[in-house]
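One protein chain omitted, others in place.
Moving on, here comes chain A:
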């Protein structure tokens, strides 16, 4: 069931604050995730929407640049590596700007998953020969209810982008979440993932997470 929160009546707008505020006040976002209901109102600090009010923001790590771009050998093989997986997750289809993730943080400060260190390059392990990839992510707070959707999105993204031979393992970093074991089980259980993705609302949400952002 979805329920709606009406925004608080607009207080008098400070001079020179640009009209965008008015616009934002009229947007609501509601997502349902299995049995969990998250309601966020965009642009407003609603208590129900803010899971972590003051996230620690980290300096964005300098992106490692590929040096072998001039590789001209037509027949050499470039194996799938850590950076490539990271780029899949961050480069074109930016989970970077998942609206939801951002909105449950302080909406005035749109940090990306990377800046919040939810995902880092080092958290990706990959072995091209064994066709195995493991992504470990770290929710910002122990009871983050968005952890499931983040994990699911990462899994779907990798399923779409990696060859079918790959086995994908998504994990929450040890000790970073209250229901760590349950979460890991849920994210790596084929049946449950398949079932989750039969829920049209959920699929829509995941797709929105993964849609390219134009900001």
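In this text, a residue touches a chain if its C-beta (ideal position, glycine included) is under 8 Å from a C-beta of that chain, and two chains touch if they have at least 3 such contacts; residues count from 1.
Assume contacts and distances are computed from a predicted model.
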Q. Out of "DNA replication complex GINS protein PSF2", "Ribosomal RNA-processing protein 42", "MMS19 nucleotide excision repair protein" or "Integrator complex subunit 11", what name does the UniProt record list for the absent chain?
A. "MMS19 nucleotide excision repair protein"
Q) Which parts of chain A are in contact with the chain that was left out? A) 14-18, 20-21, 74-78, 80, 84, 87-88, 92-93, 108, 110, 156, 159-165, 197-198, 200, 203, 206-207, 215
